[in-house]
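Removed: one protein chain of the complex. Kept in place: all other protein chains.
By letter and in written order, the chains are A, B and C; residue numbering begins at 1 in each of them.
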Amino acid sequence: MAAARLIRRPPRRARGVAIAAAILACATLGACTRTRPVNAPSPPLPASWAGIVAAARGQTVTIAMWRGDPAVNAYLQRVIAPALQRSRDIRLRFVPAQGEQIVSALMTEIEAHRRPSGYDIVWINGETFYQLREIHALFGPFTARLPNARFIDWRNPYISRDFQQPIAGYECPWGNAQLLMITDSRRVPRPPTDPASLAAWIHRHPGRFTFDTSFTGLSFLKSLMYAFAANPAQLQGPFDEARYLRLRDAVFAWIRSVRPDLWRHGATFPRSTAQLDQLFADGEVDFTMSFTDGEVDHRVATGAFPPTAEGFSLRSGMIQNSHYLGIVARSAHVAAAMVVINELISPWAQWRKLDPAVWGDGTVLDVGRLPPRWRARFAAAARRTHAPSRAALQAFARPEPSASLMIALSRDFRRDVLEH
Amino acid sequence: MRRAAGIALWAAFLAPVALLLGWSFAWRWPWPAPLPERWQASAWTGLAATGGLGAAALRSLGIAGAVALVATSLGFVTSRSAVEARSGVALRWLLHLPFALSPVVLGVGLEYSFLRAGLAGHMVGVALAQGILAYAYAVILFCGLWNARTRAYLDGAATLGATPRQAWIRVLLPIARPLVVLCLVQTFLISWFDYALVLLIGEGRVATLTTSLYQFLLAGDLRLAAASGLILLLPPVIALAVRAQRRPPTFAGEWDL
Amino acid sequence: MVVWALVGGPMLLGVSFMAAYSLGLAGLLAHGLSFTAWAAVLRDRVTWISLGFSLWVGAASLGASIVGALLVLALRPAAAMAGEAVGVTPWFLPIAVPPMVAGLTAVLWLGNAGELARWAYALGWIRRPAEFPSPLYSRDGLGIIVTQTALVLPFLVVLFGRLARLHRVGELVEAARTLGASPVGAWRRVGTPLVLRAAAPTLGVYFLALSGAFEIPLLVGASYPTMLSIRVVQLFGQFDLSTRPQAYAVALLYTLVVAACSAIVLRARPRAARSEGA
Partner (left out) sequence: MTGPVSPQGLRVTGLAVRLGGRTILRDVEFTVGHRSTLAVIGASGSGKTSLLRVLAGLGDAAAGCIEVDRRRVDRLPAHRRGIVYLNQEPLLFPHLDVRANLAFGLRLRSRDAARVAAMVDPLIEALGLQGLERRDPLTLSGGERQRVAFGRALAVEPAVLLLDEPFASLDPATRLAMQALFRQVARSRGITAIFVTHDLKECLRVGDQFAAIRDGGCRLYEDRPAFCADPANGVAAEVAFWSAAADASGPD
C-alpha cells in the first residue's frame, strides 16, 4: 500500500537529475525536507493524572470530526461541551473533517512543518488510524493513563482491534456501532435479509434501492463480502490479495446484476448517507442505511423519517466496528485532550450517548465492571423501538476486515463500478 | 400582456426563495405533499443553538467586509499602473486567471503556502486568499475607469490648479463613486459567496455561512440548510434593493487599455 | 510592480508547489524526481473524461445562456436596453444567489421528489418520484447545466443589454431594417454579431469559470463523470494516500489548460475605446 512507502528515503541520484525543478520548488517553498516523526508532546506531559488535569485547565481543545449527524453534533455541543467547561474548565472547538480529510490535513501540516498542529483530537477508525500511524501523526500510547480506561471492554475484539489492527494505545475506543439497513415497514413489510433475496426484491421494484459512495456504502459492500465468503475467517487477519480479489469480484458481479434496477438505473449513486436518507424520507427509495444502529429512533423522533421506519439486519452479516479518538502528535494540548477523552469514556457520557433520543451509539464500556449505581442506570437505559436490540443484532455482527482491504475496495469500487 | 410577462418573470425569480422559506419553516415535508405537513419555526429558533450560525454569519460578514474594503481601495490605487503597464496583455491575462481557474484548484495550490505562512485555518488567511480574487477583480474593474475621458478630467483639474492630491479627492473619487460602490459590492459578494477557499484555506476551522450550509446539507437537514441559504441571500438582495448595483459585473468587458 | 506581485506571486507559489508535489519533489511522498504521478494521470482515461465533461458543462451552460439572453434581448429590446430601473428588474436577482444556494434550490425544485415533481403528482401526471424526469444527477450533466444556466442567463441579459446600449445596437438594427432586413434578419446579421463580439472576452472567461465550477456539481452532479474540480478533491480525499501527487498533477494540468485557454480568449481585446487626443 502507498502509505507503507511513506517513510522510505529518496534515492540520491534522482535528486541530482531534478536540480532545475528542485530549484523552483525548494527555493520558493522549502518543501523538500522530509518529516522526522516527533512524538514527544510539547509542553511535556505531567507525570501524574492530577497534574494532567491541572495542566488542562483553561485550554481549548479542537476536535476534528465528521459532522454529518445532527444527533452527534447536538450531543457534543449541548451535553458534553457544557459539562467539560463546568467541571474541567476546558473549551471544545469542532472542526468538520471526515477520515480521509483528516489524514490529508495532518499530512499537509507535517509537510508544511506546522507546529503546533491546528487539531488536538481526531475522531477516526480503520484506514484513517492505519494511515495516521504510518505518517506518525498520532500521539501515544496514551490510553493506559486514562483513569476511565479501566471500564473499557478490552476483551471485546470489536473494541480492542480496529480493522484487524491492535490499537496499541494510540487511539481510545469511544463508541461501538453496527451497520443497519433501514426501511419503511409500511412500504416493505417483509424486507429481504440476504444478497440473493435483496437482488430479487430490487428486480421486482426497479429504482427503489441504492447505496451511497461514502463510508457507509463501502461498509455495506464489505458486509456483502462476508455474505459471499465461505466463512467469516476469510476476511480476518492480514490483507490477503487473492481472497480479496475473489470476494471483490463476487460483490461487483452482484452489483452489476442489480445495477440496471437500482435508483436511476445505477448510473449514479448518492454521495453521502444524508443524501440517501433524504431519498428514503422523500419516498424515492425504500431503503437507507446507518452506521449508528440507534439512529432510526432518533430520526423518527425529529420527523426526518416516517414513524413506520424500521431497522433490520442482513442475516448474511453486517459490519460492526468501533470508532475511536486519537490525539494529534503535534498538538499543543495533549494533556487537555487526554482529559477530554477520559470524560468521553466516563460512564455518564457513555450512558447519555446510549439514549436513542440523544444519539443511540453503543457503549465501549464493560457494564459488568462499572460501579453498581451505573450498572443499574445502563440496565434501565431507554430502549429503542424502531430497530432490533443490540443483543439481537450481535448474532449478525462481523468484524471489520483489514484497513488495506478498505483502501483497495474503495479504489476498485470507484474504478470498476462507479467510473463505468 | 407586458404586465403579465413582468409578473411571470418576478414569480420565476422569487419562487426559489419561497421554496427555501417553506422548507425553513417545515416540520416534515414528505413526498408527495405540495405543502409541508406541519409548520414550525424551530429551524430558525434552533439556528442560534446549533452550529453557531450566528457566529458564522458574523464571521462571513467580517471577512467579506474586510476583503471588500482592502481589495477595493488597493485596486483603486494600483489600477492606473496596470493600465499603463507595458505588458498590458500579459497582465490582463494574469488578472483574469484567478477567475478562469476553478477556486478549488486555486485553493489547492495556495493551501501549502498559506499553511507555511501560518495563515491557514484563520480568518485572516481566508480573507487573504479571497483577497487575491477580489483584488484582481477590483483592478480589472477600475481599469475601465482610466479611459481618455477620466484622464482629460484630471488634466483639466490640474491646469485649473489642482494638485494631484486635490485632483484625486475632488474629481477622481466623485467621478468614480458609482464604480467604487459597485466594486465594494462585488468584492464583498466574491468573499460572501465563496465556499472552496474557505474550505481549503480555512481547513474547516473557519466556519462561514457557506461552509455551515454545506454542513447542514451533509447532515441531511434541509430545514437548517434552507434557513442558512436564506441568510446567505440577504446581503446581496439588500445590496440590490438599495440599487447599489448600477452595472452588472463584467470581466474582460471592462478592460479599456 | 504591485499588481503583478499581489496576483502573480501567490499564483506562482501555487503552481510551483503543485509542480513540485506532482513530480515527487515535495511532500511526505517525495522520493525525488519522478513522473509516475503524471504518467498515471495522463494515462487515466478518467482524467480526460473529467476534462471533457468540465468543458462540455461549461460550453453547454454558456451556450444555453447566450441563446436565451439573445432571445430575451431580441424580444424585449426596449426593456433590456433601458437599463435604468436596474434595482427593480428581476433580472438582477440571480446575481445575488451564491452557487451553494443555487444547488440547494435546484435540489428542492427539480429533484425527483422536488416541488415540481409534487405538482406533477398532484396533477396526476406521475405516480412515483422516479417517473418525474428530473435533470439532476444525470450523467450528461444536465442538472448542472440547467442550474448554471438559470444563474448565468439573467446576467447575460443584463450584460448584453448594456453592451447593446454602449454600441448602439438598437439604432444599428433599425438601420438594417431600413436597408431591407427582416426583423429576424436584422438581429441575426447585425444585433447578434455586434453584441457577441463586444462580449467575447467576458464570455470566454465565463466559459472557463463555468467549466471549473465546484459547488453546483457537488450538489446536483452525478457520481460519475465529474467535473475536474471535483476530481481533484476526490483524488485528495481518497482512502488511498498515494493519489495525492496525482491530485496535484490533475490540478496543475487543469491550471495549464485554463491558462492557455484564457490566453487565447483574452488576446481578442474588446474594441479599444476612445483614442488619446493627439
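Things worth noting here:
Everything that follows uses one rule, which is that a contact is a pair of C-beta atoms (placed from the backbone, for glycine too) under 8 Å apart; a residue touches a chain by one contact, two chains touch by 3 or more.
These figures come from a predicted structure and were not determined experimentally.
Per the touch definition above, the residue from B:Leu58, B:Leu160 or B:Leu234 contacting the chain not shown is B:Leu160. In the full complex, the hidden chain is touched by subunit B at residues 149, 152-153, 155-164, 166-167, 170-171, 174-175, 177.
One rule holds in what follows: only the chains that are shown with their structure count from here on.
Centre-to-centre, using mean CA coordinates, subunit A is 36 Å away from subunit C.
The set of subunit C residues that touch two or more partner chains comprises 13, 17, 21, 26, 113, 129, 236.
Counting only residues that touch two or more partner chains, subunit B has 31-32, 112-113, 217, 222.
Only residues 1-4, 6-8, 10-11, 13-15, 17-18, 21, 26, 76, 86-88, 90-101, 104-105, 108-109, 113, 115, 117-119, 121-122, 129, 154-155, 158-159, 162-163, 198-202, 204-206, 208-209, 211-215, 219, 228-230, 232-233, 236, 247-248, 251, 254-255, 258-259, 261-263, 265-267, 269-270, 272-277 of subunit C touch subunit B when the two sit together in their complex. Residue ranges of subunit B in contact with subunit A, taken from their complex: 27-28, 30-32, 49-51, 111-113, 115-116, 118, 120-121, 203-205, 207, 211, 215, 217-222. On the side of subunit A, the complex with subunit B involves touching residues 29-31, 62, 64, 67-70, 73-74, 77-78, 93, 95-97, 101, 105, 108-109, 111-114, 118, 272-275, 277-278, 281-284, 303-304, 306.
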